[in-house]
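Every protein chain but one is kept in place in this view of the complex.
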Amino acid sequence: MSQKKYSLRYLAEFLGSEFIGNPDCEIAGIGSLASAISGHISFLQDSNYKQYLNTTKASAIIIKCKDLEQNQSGNFIIADDPYLAYAKISALFDDTPEVILGTHATAVIGEGSEIASGVSIGPYCIIGRRVIIAQGARIDGACVIGDDVGIGENTRLCSNVTLYHKVKIGKRGLLHSGAVIGSDGFGNANEKGVWRKIYQLGTVIIGNDVEIGANTTIDRGAIEDTIIDDGVRIDNQVQIGHNVHVGAHTAIAGCVGIAGSTKIGRYCMIAGGVGITGHIEIADRVIITGGSNLGKSITESGGIYASGIPAMPHRTWWRILARLINLEDLMRRVKVLERKQL
Amino acid sequence: MSQKKYSLRYLAEFLGSEFIGNPDCEIAGIGSLASAISGHISFLQDSNYKQYLNTTKASAIIIKCKDLEQNQSGNFIIADDPYLAYAKISALFDDTPEVILGTHATAVIGEGSEIASGVSIGPYCIIGRRVIIAQGARIDGACVIGDDVGIGENTRLCSNVTLYHKVKIGKRGLLHSGAVIGSDGFGNANEKGVWRKIYQLGTVIIGNDVEIGANTTIDRGAIEDTIIDDGVRIDNQVQIGHNVHVGAHTAIAGCVGIAGSTKIGRYCMIAGGVGITGHIEIADRVIITGGSNLGKSITESGGIYASGIPAMPHRTWWRILARLINLEDLMRRVKVLERKQL
Partner (left out) sequence: MSQKKYSLRYLAEFLGSEFIGNPDCEIAGIGSLASAISGHISFLQDSNYKQYLNTTKASAIIIKCKDLEQNQSGNFIIADDPYLAYAKISALFDDTPEVILGTHATAVIGEGSEIASGVSIGPYCIIGRRVIIAQGARIDGACVIGDDVGIGENTRLCSNVTLYHKVKIGKRGLLHSGAVIGSDGFGNANEKGVWRKIYQLGTVIIGNDVEIGANTTIDRGAIEDTIIDDGVRIDNQVQIGHNVHVGAHTAIAGCVGIAGSTKIGRYCMIAGGVGITGHIEIADRVIITGGSNLGKSITESGGIYASGIPAMPHRTWWRILARLINLEDLMRRVKVLERKQL
């Protein structure tokens, strides 16, 4: 249970919502309908789970107006989108430790860097030359920031983030531990079998309100820059190649790999484990389902694309696989049959 | 060759096994049957490789009783499971450098933390407030440990591990470099196209005897905790989403991704590169073969599941792919033929 407590009335006002029940009901945490205990607020997003209303131990529930029975007893906050309301309330119960403002004595800061007021820089950070860190930014311990980097207002780097030289990050960003931004793109030219390095002369430009997951990597551009637009959400262990452009408000789930020079539209959703080839373009609002491999451009906005095969009992799959590998033979036999029919 | 040396008798006693041959035969390392040199001990797990017994240069061999010919000359240790016996002996030849006990002068330790006796904390570690580190734990250099973390007895964090606040790790654990435990789960609610962060209020609870590979990430729970039970083995570059529960003694190979809120049973084996969707349950003792995508729950324990397609010459594959994409047409043509037959 959190040490933070809010009254039902406070939470409703915070959301700009109406409420039913005891305005002084004290909420000290969030729980799902099934797991909530007394003192928790919960939410009912999907009307199919209405039966949980009878058994939940939550002290209050965020609910759509239409799911509320007449004369239902209890404490409720009315919301069009209870899941979104839950998301907003979750911020009130966030227990991420606060840090001490100022620069830790052990941080190494290169010459010409400008650290604004209200910034926190943790122990053993290494900050290069001519780095600009804007007001309210929080650089947790052991981050390494290269020369000429810029970090916008209220952006947080969790511990052990690495930013190479010249990377720019906008405002209100959140980069999780182990993220590496601005490493060299995979550029190699072949000379009689031997790879010659193509030096990567661009950098990475990240917009405002971008969240980047743990151990995600984003390579710097070969000639121009790799660009992540405003509001993009990237999960853990994602790899984004050089020169990629990710459009605003696109979400990219874990373990996705995007090869170089691909341009992804705005408001796209790319599910876990997707692989996207290089040098293609994806239109806005495209959804790609988990485990798919995208091999060519999608020019029409708004579609859903897939190629993943769901696992099944292995003997079944092996039989199917044997048939698949002999599809040509099956096709030939059908042709023979068709010819006989004529 | 290791600087550690053991007599054949010592090794047999260590294993609780019988031996044949010279009890004073000195063993200074381990080799495979094919590559062993004099002074090595080797093992024969699979009777199909018995011919190697004639050519190996190993000074001693761990062998099943049934694979031993009558009057065979040489030095042997008898074991029901030579591979397991090899595993046990491998600990004797481990050359992981020992560390100096105590806390390095450069480690930063927050107030209220309790470091037990016999603990080693390396240079440039950053340890938060109210952290409990139990006896015999080893925290290698440059680890970052958040507030309110707990680390059990004899657990080792290799260099550059990051633990976020409130993460709990049991006894005898081993976390490899670059592992990030407790980063935010990928929780976002959509408000008119814009993602609103869902603050992640749970943490990660890891049991005893758990090994976690290099650059693996395990996200903290959204509301409740992400849980890794006792004896779980996780390889490198694995991503485990928020609220996931991995049952005891399950093994997860490299590059696996497990989406949020999925529950995996005990004694499962998940091979490399598998993707597992969110919000499903997998029964105990299930095996998932490499490169498969698991999309729905498995309720029966003990099965093997697959969906990976093995690579083949690309022209063959492209022909099959063309047929696959036209499977509907083939089906239609078979229907036409069937109708004509009637």
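Going by the order they are written in, the chains are A and B; count residues from 1 in each one.
One rule holds in what follows: a contact is a pair of C-beta atoms (placed from the backbone, for glycine too) under 8 Å apart; a residue touches a chain by one contact, two chains touch by 3 or more.
A quick note: this is a predicted structure, and the numbers were derived from the prediction, not measured.
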| item | value |
| --- | --- |
| Of B:47, B:72, B:90 or B:135, the one touching the omitted chain in the full complex | B:90 |
| Residue among B:7, B:32, B:113 or B:190 touching the omitted chain | B:32 |
| Residue in contact with the excluded chain [from A:67, A:140 or A:219] | A:219 |
| For subunit A, the residues touching the chain missing from this view | 106, 108, 124, 126, 128-129, 142, 144, 146-148, 160, 162, 164-166, 178, 180, 183-184, 186-191, 193-201, 215, 217, 219, 222-224, 237, 239, 241, 255, 257, 259, 274-275, 277, 288-289, 292-296, 303-307, 309-310, 312, 319-320, 323-324, 327, 330, 333-334, 337, 340 |
| On subunit B, residues whose C-beta touches the chain left out of the figure | 2, 29-32, 35, 81, 83-84, 86-88, 90-91, 93-97, 104, 106, 122-124, 140-142, 158-160, 174, 176-178, 211, 213-215, 231, 233, 235-237, 249, 251, 253-255, 267, 272-273, 290-291, 308-315, 317-318, 321, 324-325, 327-328, 330-331, 334, 337-338, 341 |
